[in-house]
Each structure stands twice: as structure tokens, then as C-alpha cells.
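Just one protein chain is left out here, and the rest sit where they should.
Our next item is chain A:
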Amino acid sequence: MYLLHLVIILPFIFALGSLFVSKVKQHIHTGWFILPAPILIFIYFVLRLPEVRNGEQLTASVPWMPSLGVNFTVYLDGLSLLFALLISGVGSLVILYSIFYLNKRKEAIAQFYIYLLLFMGAMLGVVLSDNLIVLYGFWELTSISSFLLIAFWHQRERSRYGALKSMLITVFGGLAMLSGFLLLYVITGTFSIRGISANVSTIAEHSLFVPAMLLVLLGAFTKSAQFPFHIWLPDAMEAPTPVSAYLHSATMVKAGLYLVARLSPIFAGEAGWFWLVSGTGILTLIYGSYRALKQTDLKSMLAFSTISQLGLIMSLLGLGSAAAIYSDTGASLFYVKATMAGIFHLINHAVFKGALFMVVGIVDHETGTRDIRKLGGLMSVMPVTFSIALIGTFSMAGLPPFNGFLSKEMFFTAVLNIMEMDVLNMQFLGIVFPVIAWIASIFTFIYSMLLLFKTFTGQQFDKLEKKPHEAPLGMLLPPVVLAALAVVFGLFPNLLSYTLIEPAMAAIHPTMLVPGQQFDAAIHIWHGWTTEVFMTLGVVAAGIVFYRLHHRVKLLHQPLFSGITLNKSYDGGLNLLDKAAKGLTDRYMTGSIRHYSMYIFVFLIVSITVTMGGSSNIRFDFSEFAPMSLYEAVVIFALIVSVIAVAFAHTRMMAIILTGTAGYMVTLFFVIFRAPDLALTQMIVETVSVTLFLLCFYHLPKLKKEIESMRFILPNLIIALGVGGVMTLLALSASSSRSFDSISDFFIKESYNLAGGKNIVNVILVDFRGFDTMLEIVVLSIASYAIYALIRLKLVHEGHPVRRG
């Protein structure tokens, strides 16, 4: 066990501890006991910064299932460190915030912190694991803990709905991802990510390479709420706001981004990867920003905003993968800029979106509503909250001097660069990327402004549940820290670029650098009068115009496709699945034993016919058949007639007697075919059973039905004829071909010598194969005990068994 392992385990230890603490120390908010965990982890990771910056990679491994190639291997490089810092940093702030947000008397806070810590540990495990199976395990644990957190207020129906939806979608993606991982294992024979990326050139030729890529991407897209799998995220907003801030803006939804970035070295050379990742990302960007405009609930607006920003980062990671297509040329460094923008925006988004969610939580907490139509004029009452919101929204809209401005500029640079790409049909489609990016930025600008000004300016409403006032200091502190970071990263972006972004880029593009060289990740706050600046100016101008016109342009605030929405298809699909499964089961599970017997017999006919038809060893050879005498012909005729007559018998008495007749005919056959013991037994058994049957049914009251003869039902006859025909063919083919000599020669020869008996059948029964006989006696005794019990056991009417005697 190494320190790196301990860091992952630490939240789980605290989760266990919080269970006891919440019981023992009830007057102190459990959150205070939890807070050290993320802070310690954060400090640990900050201290690792210099080592990672120098290109050292910390790795540690503990064997778990070595025979299957599954080891708990952790691995810290630039990319993992970036995510680990986000998780522990935002985690500390969120826990601090939640201490003031959740009431320790009214809420089940012990559960809350256990789930939250489970999530934190799982998320650290995802970003630090080198082994794909371990990564998958932690990945599913994030899904499960997210499910628990969304449904934290499980009395509400909407919470349970949202939790179930997110569970179904992310677990669906997770399972697809697992199959992708298994395919990667089939291709390479190792689960280690570093091991797989080491021999990437050989695996790209493999036929399973593309399926593996698609399945892994499915996992990443569902987790990161990419179109069309984004539908779970707006419904996940039923969770407590700290959860939304942490899971659904800063960490879990970025797990998919992490996966894409982490596996980029493996898949990036593939054209499909470039198209899927960047295309899905850009589609999600425009769709999310457009839908965010129409929301009236602040958290839904932020949810769609998150979706759109995740799409932005995803598309940047896709565009950055173009560098691998141009590997070995100078052009590759040109496209790497997109990756840099992606990483930078990933940090920025976590910062400002975390702050915005906390702001919304404060507004909700202090006014009792999140509806944008009921809010207004909070600027003067809540000045600090307003300042944070202003920084957050301006940063989100991409305005200087905040960090969002820089990442938006870099985003524009990346999409403009991609226009110049001359492979993969980009000379025609290249223009699409900048256009969509520009329009989406306008939408982003508009909803950011709506979010800020509709909440904090204008008329103050009187109908609010509470008298609004500024939030307590503890609740304000975390968003203030995040807002300050947004400003600091905006003014001094190189703080990040040298410490975090460069090592992360080195992790995403490992082959791009000659040893010793480093990416030029310097970010300049002002870079001259470039095209990007004019694009931003255009965004601001168009944004202001549309914001002014907001009420008059229906496109911006009224639902456009109310007929068919993805949510409706999801709900309808689930419903349909439910109904179809029930319908199918109802159709074949009729409860009628006749139907079930029919299935069995039809299956018997079909399977034997198909097997016999397909086999070349079936032959019918009548040459060695024994001749038939007149006497035997008469007996066979009598058997057939009596058997057929059973089916036509009018009364059950008649049917019993005819069955008995058939049994006596069988006895005669045993006589003819030289089987005296069989004939004896068959005769006795037949006599006893017929007597028993007659005795039983003679005493029964006559019901109206029983006199009726059998009704003729054609399907029954067809199935019966089918079984009969098949069995005849089986008997013929079995008796006309014999592959081996019988072992009976042994019994005949040794019956007297070994066992001292001349009746060979009896010797077999009690000597050679005595075990059969013993168990057959057991069967008979069980049957007789059961019959005795059936007769003696009296059941009272209501179905309560009463034991007698």
C-alpha cells in the first residue's frame, strides 16, 4: 500500500468514520469532521506539482487479481494531477458550503456525507487508475454514488425519477465502456493504459479497434452528458445544490472528458475518433446553449449551460486529436493548441460553474425560489452574491478580464486553425466549425446575461416566501474563493499554463515531444488585433442586440420542438419496453397447462426433425428385421385398436378399461419377445393400477362434464401425429443401425460364473446393477408415503393445513 493508494482510500475511511461521528457528536455539524479529508488530499496533490512538472511520473501498484491481469495500479501524471486537484479542491469548497447549506436537524446529513465521500473516492480512483478494470470499477461507483445523491430527498417523486434516469443512462454507457475495455484487452493482452498506448501503432490495424473505440466513446459521451445522452443532467438538478455544483458541473460530468483525453494517445490517429469527438462536442455545444436560453429555472439553465460547455471541451479534445494525424510534421504543434484550449477551459468551467451553482443555491436558500420569472432586484440586498454571479456569468459568456474570455479566444483559435486542415474532407466542412462555435457563443452570451440580470436587477417581487437577505459568511466563502480564482486565472493565466496545462498536454500527446522539449503553453491576455478578437466583439454586439430583443424573438424563449423531445422519447421508450415485456409474457404465459405442453412437444418435434434431417448417419435398413407371424399381427392389431379407442372413449370408466387392455397387450408382447420377468411384472402392475383407478373413480360424484367425450381439437391432433411420426422414425432408425456390439454378451457369459444365477435379468437387477434396484425401491417407498400423506392430510377450507394425529 503506497501513499497514492492511501489518498484514494482516505475518503472511504472518512465515510466510515462519519457514520460514528454523526451518532456521537450530534451538536456539531458532521461536515466539519469531513472537511479535513479533501483538504489533506488537496495539499498532497499540490505538493506533487513540482515533481510532475519535471516530467516525473508517480506510480504504484498493489496486486489484486494478478491471474486476470487486474492490479490496483495508480499512476499520477499531468492529466491525473489536474483532475485530482479539481476533485479535491472543489470538493473542499463544496463540503464547506454544504455545512451551511444543509440543516443538521432537518436533513440526514450522515447519509449525505457518506455518499459524497464515496463519490469523491470513486472519482479520485477513476482519474488515478492505470488499470482499465479498476477504472471501470470506480467509474460505476461514481454512477452509484451519484444516483444516491440525486435521490437524496427521496420523498420527492421528481428526485427519484431523476436518479433513475441518470442511473439507467450512465450505467448503460458504463457497460458499453466495459465491453470496449475488454476488446482492448483482447487486442493487446493487457489492461494497463500505459501498456496499451505503448504499442499503439500495432493495434490500430486490428479489426476490433474501431468497435472498441465506439464502445469506449459511448461510455464517455453518456457520462459527460453529450447529445443525445444529455437528458439525464437537467433532471439530476433535483439533487441538493452542493451536489449539483460538485458532481454535475465540476467533477463527474468531466469523467467522460477525462476518459477521452486519457485514451487520446490510443485512438487519436483514427479519423472516426476525430469526427465523433469533435462532431458530437460541437453539436452538444450548440444544442445545449440553445436550450439553456429557454429555461426559466436557474438550475436547469445552468444544467444546459454545463451540457453546452462540456460539448465545447469535448470538441476541443476532438480537434486536438488532429495533431496525431499530422504527427511528425510541424503542423501537429499547431493543432495541439486545441487540446490546450480544452484543458484550460475545463479548469475555467469547473471554477465559474461551481461558483454559479453555489450562487443559485444561495438565491434559492434566501428567497425560496429558483424561478427566473419570480426573481429580480436582488442586487441591492445581496451585493456579495451579485458580485460573484457577475464574475461567474461574465466569465461564462467569455468577457475580459475573466478566465472565460481567454478560453473562448483559444477556442476560436482552434476552430479557425481547423479550417486550414486539408485532410478528412475538412476543406469543405472546415467552415462549419467556426460558424457553429460563433453562434453558440452568442447563445451563451445571451443566457449568461439573462441569468445575471433577470435575477439581480429590475423590480423586486413581493411574493417571495422569505424576506431576502445576504447569505451567511460560510456560505459565501466558497463561491468567493472560486470567483477570485476566475479573476486570477483571467489576469495571470500563466500561473496555470506552466504548472498544470503543460504536464496535462504532455500526457495527452505523449509522442509529440522529443525528450526535454516542452509545449509552449504561454497564454497571453492580449494577443493583438486577431480574427478571434473581432469574433468576440461580434459575439458581444450580437448578444446585446438579441438580449434586448429577447421578448420579441420567439425563437429565443419559446419551446421549438414541443412535439418530439428526447425526454418524451426516453419516457415513451421505457413505457413501451415495459408494455412490450408484459404483453409478451402475457401472451405465452397463459396459465394453461395445455399450452405449455404444446410448446414442449413442438420443440421436441422440431429439434428431432432438424437433427435427423441434418445428420448423415441416419439410415433405414429393414433387411435384418425379424419376420412376423399371424399371431403377432393379431396382437399388434389389438394393441393399436385399443389404444386408438381410448381417445374416443365416452366415459372415463371406458377409457380406464381400454388403457388397461393396451397394458395387457404390452404384456403379451413381452411374452412374445422372450421377456418372462417383464411379462409377469407388467401384468401385475397393470392389474393393480386398473383396480386402483377404477376404485378411485367409481366413488367420485358424477359431474356434468365427465360424461362428455373428448372434444376434437385439430392442433392437438397435428402435434400428436407429429410426435408419433417422429418417434416411429426414431425407433426405425435406432433399430436398424447399431454402431457397437452390445455389452450383454458379458452378462450372458458371466451371469452364472460370477453371480451364480441363471436368470440373467434378475442377476443384472440385483447383482450387476443393484444400485438401480435399490433406488427404485426408494422411489416406490416415497410414492407410497406420499400417497398416504395425501389421503390422511385434511385441508380445511380456507387453505390452512391442519395436521391430524
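Just so it is clear, contacts are C-beta pairs under 8 Å (C-beta built on N, C-alpha and C of every residue); 3 or more make two chains touch, one makes a residue touch a chain; residues count from 1.
Methods note: contacts and distances are computed from a predicted model.
Considering only "Na(+)/H(+) antiporter subunit C", "Light-independent protochlorophyllide reductase subunit N", "Phenylacetate-CoA oxygenase subunit PaaC" or "Nitrogenase molybdenum-iron protein subunit beta", the record for the omitted chain gives "Na(+)/H(+) antiporter subunit C", by its UniProt protein name. Considering the full assembly, A:693 is the residue among A:453, A:547 or A:693 that touches the omitted chain. For the chain left out of this panel, the touching residue among A:45, A:139, A:335 or A:747 is A:747. Interface residues of chain A facing the missing partner chain: 591-594, 597-598, 601, 622, 624-628, 632-633, 636, 639-640, 643-644, 646-647, 652, 655-656, 659, 662-663, 666, 669-670, 672-678, 681-682, 685, 688-689, 692-693, 696-697, 700, 703, 705-706, 710-711, 713, 716-717, 719-721, 723-725, 727-728, 730-732, 734-736, 738, 742-744, 747-748, 751-752, 758-761, 764-765, 769, 772-773, 776, 779-780, 782-784, 786-787, 790-791, 795.
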